[in-house]
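The structure under discussion appears below in the form of C-alpha cells.
With one protein chain removed, the remaining protein chains of the complex are shown where they sit.
Think of it as A and B in the order they're written, each chain with its own count starting at 1.
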Amino acid sequence: MVEIPYNVEPRPDTGLYNAKLGIWLFLASEVMLFGALFSAYILLRSGDPNWYHADLNVPMATLNTMFLITSSVTVVMAWASLRLNDFAKFRLYGIVTFLLASAFMVVKAIEYNEEFTHGLYPATNNFMAVYFTMTGLHGLHVLGGMVVIGYLLGPGAKMWKTEPQRFTNRAETFGLYWHFVDLVWIFLFPALYLL
Amino acid sequence: MSVPEEKFVEEAGHDDAHAHGEHHDESFIWKYVFSTDHKVIGIQYGLTALCFLLFGFCLMIMMRWQLASPGAPIPFIGGFLGQANAPGGIMLPEFYNQLGAMHGTIMVFLAIVPLIVGAFGNYLVPLQIGAPDMAFPKLNMASYWVYFIGGVVMLVSFFLPGGAANSGWTSYAPLSIIATMGQTAWLIGMIFLITSSLLGSTNIIVTIFQLRAPGMTWMRLPFFIWAQLVTSFLLVLAFPPLEAAGAMQLMDRLAGTSFFMPSGLYVSGQVLEYAGGGSVLLWQHLFWFLAHPEVYVLILPAMGIVAEVIANNTRKPLWGYKALVYSSVFLGFTSFIVWAHHMFMTGMGTVISAFFQTTTMIISIPSVVILTAMLISLWGGSIRFNTPMLFALAFLPMFGIGGLTGLPLGLAPTDIHLHDTYYVIGHFHYVVAPGTIFGIFAGIYYWFPKITGRHMSELLGKVHFWTSLVFINGVFAPMFLQGLAGVSRRLYDGGAQYSHAQPVLHLNTFISYSAFLLLAAQTVFIVNFVWSIFRGKRATSNPWGATTIEWTATTSPPLGHGNFETPPRVYRGPYDYSAPGAEDGFIAQDAAPQEG
Partner (left out) sequence: MSGHSPEEIQAEVRTYLMVFGALAVLTVVTVAVSYLDLSSGPAITLALIIASIKGSLVAAYFMHLLDERKLIYSILLLTVAFFIVLMAVPAATIADTTGTVIHGAAPAAPAEH
C-alpha cells in the first residue's frame, strides 16, 4: 500500500492529522443521523394529542448515565496514559472502559426484558417505537465501540511497538467517537426518561 | 497556505523504497479485486456503475414499450419475465410499478452517483491535487464493496415473491409500509448504499484538505475538485437522515411500529393492525431532506467535468473562476433549506410554503451563475470540436432547459397543476440525462486516454453524440406537453383512461420510439468503449494539451503506485491556457516559473 502523508504528524496549514479530520466528519454525519430521530420524536409527539408516555426505569437509566460518563473519563485517561508513555495504564483504563460499556449493555438488556414482560413492544405505541429505535441504535453504537476497544487492546496493540505515535492517534480518534456516544446518551436520557 | 515541500518529498520518497519491496508478488485478488489503489477502485466503480446505467435504461425501455402499446406483449424478452410479472408477455401494472421504482433507484444510487463520485471522484481527485492516493485507501476499498453488496441486494429483490420495490424511488408511506417484500430489500440495500457513500465522501473531503501537493492552494484547485468537495459535504450531512428514516421504515414494516402509519387506516376494507399516531409527512420530510441535496450531488460533479473540458478545448482560462467557486459553495449550503418544494401539495400553510418558495428561487441564482460563467468562457475561445467538447457544449443548453423548467415547479401556484405530472419527469430528466449523463460522456471521452493509454474513436464518438442528442430530446421534450395537459406520473397505461390525456396520448409512441433509438445509439458507445480499450490509437501522456497535473505530472498509463514519479509541486492556477510565454499554447500547473 502507498505511504500516505499526515497520518501521524499534523499537516501544518490544517493543523490536523488525517484520521482526526475523518472522525470529526463521521461524527458530523452521526449528529445528522441521531438528529433525524430526535426530529421524528419531536414531530410525532407534538402532532399526537393521544401521546402515551410509558413509565420507564429511571434509576436504571441514571445508573447507565453514570456508567457512560465514567467510561468517557476512562477513555480519555487511556489516551493520556499513552501520551505519558504508560502502556500498562492505557491497558488498564481501556479494560475498565470496556467493562463499563458492557455494564451499560447489560442494564439495557435487563430494561428491555422488563419492558417486554410488561407487554411493551415497539409496536405497542409510538413512544415505545421511538424509545426502542433510539436506544437500540445507540446500543448498536456502544457495541461497535466495544469491538474497537477490543481491537485496540488486542491485536491492534501491536502497533504500539512499531508506530507508537500513530497508535496514540488511534486511541485519540476512538476516544472522540466514544465521547460522542456518551453525548448522544446525555440527550437521550432526559428526552426519553424524564420528559 | 503552503506546505513544506520536504515533508511531502520525504513521505513520497519513503513510498518508493517500500513500493519496490512489497508489490512484486501481489496476487490477482489483492491487486485487482481487493485493491486499495484509488485508480483500480475508480475503475471498479466505473465499470460496475456503467453496467447499472445500462440495466436501469433497459428497465425504462420496457416501461416505454408498455406506454406506447399498453397491453401488447413485450417483444423478445416478454416470455422470460415470468407469470408474476408479465403473463403471456403482457406487463402487469404491479410489474410496471416495480420497473418505475427500480429505474429511479438504480439510476440515481447505483449508476449516476457511483459514476461521478465513485469513479471520476476516486480516480481523479488524488491525481488532480497531486496526492499519492486517497487519505484512507482501505476505507476506499470498503466503500466500493459495500456499494457492490447494496447493488446485489437491489438486483436480487426482483426475484423475491411480489417482486422488487414498487412504491416509487420515493417510497412514500403508507404504501411503502404495506408493500411487498421487495420494499424491505430496497431499505436494506439503501442502508448499504448510504454507508458506502458516507465512507467515500468522508475520504474525498479529508483527501482534498490534507493531501494537496505543495503549492496547490485553494484558489489553484481545478473547479472539478471544488465541485467534488461541495458534493461530498452534501453527501456527509444530508444522507444520514435518510438512513435514519430507512431504519424507521424497516421498523414499521418488520416490527410493526407506527412511525409513518396514521391511525385508522383501511386497506381493501380491512382495518390495519397498527397502533397508529404516526405521520406520513415525517417520511416525506426525512426523505426529501436528503433527496433535494442529492440532486445537487447529481449535477455538481458533472459541472466540474464540463468546466475542465471547456477550459481545455477553448484554449483559454475559465471565465469567473471565483464566481464558480463561491456559487458552488453557496449552492451546496442553500440546497439544505429548499426540500419542501417537493411537498407543496401536502397541505403546508402559506407561511412555510412561502419560505420554501423563496429559498428555491434563491437557489436558482448560483446555478445560473455557474451556467453563465461556463457560457461566457466560450467567448473568444479557440474552440476544438472534439467529442468531449461536443458533449460539454450540449450540456449547457440542456441543463438550461432543465433548470428553467424547474421554476414553475418551485413556485407553489404553478406547482398545483404540474406536481406529479409528466412535466416533472421532463424537468428532472433534462437535468440528469442530457445534463449529467452528457457530462459523464464528456468525462469518459476526455479522460479515457489517461486511464487506458488509448484514444476512443472520434468518428464513433461523434455518431454517438449526434444521435444521442437528437433522440434524448425526442424522449423528454414532449413530456412537458403531456405534463401541461395534466397527465400524471406513474400510470402504467400512460394516461389512456383519462379524458384530459387523450389529446397528448399519441406523444407516448413518439417518446417510446425515440427511447428505443436512443438505446440503439448507445451501442455505438459501448462498441467504441470496449474496442478502444484493446485497439484504440495509442495516446501520449497529455494528448489534449491540458494544464492540470493529472495530465502533466504523470507518465503514460498505466499509472503506478504513488501516481507520480517525482512528487509534484504547483506554481500556478489550473487554466493557464494561451498564457504569454506558453510554448505549446498552455503552461502546466506544475511547470516551474522561468527565470529572468
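The rule is short, and it goes like this: contacts are C-beta pairs under 8 Å (C-beta built on N, C-alpha and C of every residue); 3 or more make two chains touch, one makes a residue touch a chain.
These numbers come from a predicted model, not from an experiment.
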Selected residue (touches chain absent from view) among A:I4, A:A19 or A:M32: A:M32
Residues of chain A touching the missing chain are 14-16, 20-21, 24-25, 28, 31-32, 35-36, 38-39, 42-43, 46-49, 58, 62, 65-66, 69-70, 72-73, 76-77, 80, 83-84, 172, 175-176, 179-180, 182-183, 186-187, 189-191, 193-195
Provide the residue numbers of chain B that touch the chain removed from this figure. 209, 233, 237, 241, 262-264, 276-277, 279, 281-282, 285-286, 289, 333, 336-337, 340, 343, 346-352
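By definition in this document, only the chains that are shown with their structure count from here on.
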Inter-centroid spacing, chain B versus chain A (mean Cα positions, whole Å): 34
Residues of chain B touching chain A in their complex? 1-4, 7-8, 11-12, 14-15, 18-19, 22, 36-37, 132-133, 135-138, 198, 202-203, 205-206, 209-211, 236-245, 247-248, 251, 255-259, 274-275, 277-279, 281-282, 285-286, 289, 561-562
Chain B partner contacts - residues on chain A that touch it in the complex: 1-6, 9, 11-14, 16, 18, 21-22, 25-26, 28-30, 32-37, 39-40, 43-44, 47-48, 50-51, 121-126, 129-130, 132-133, 137
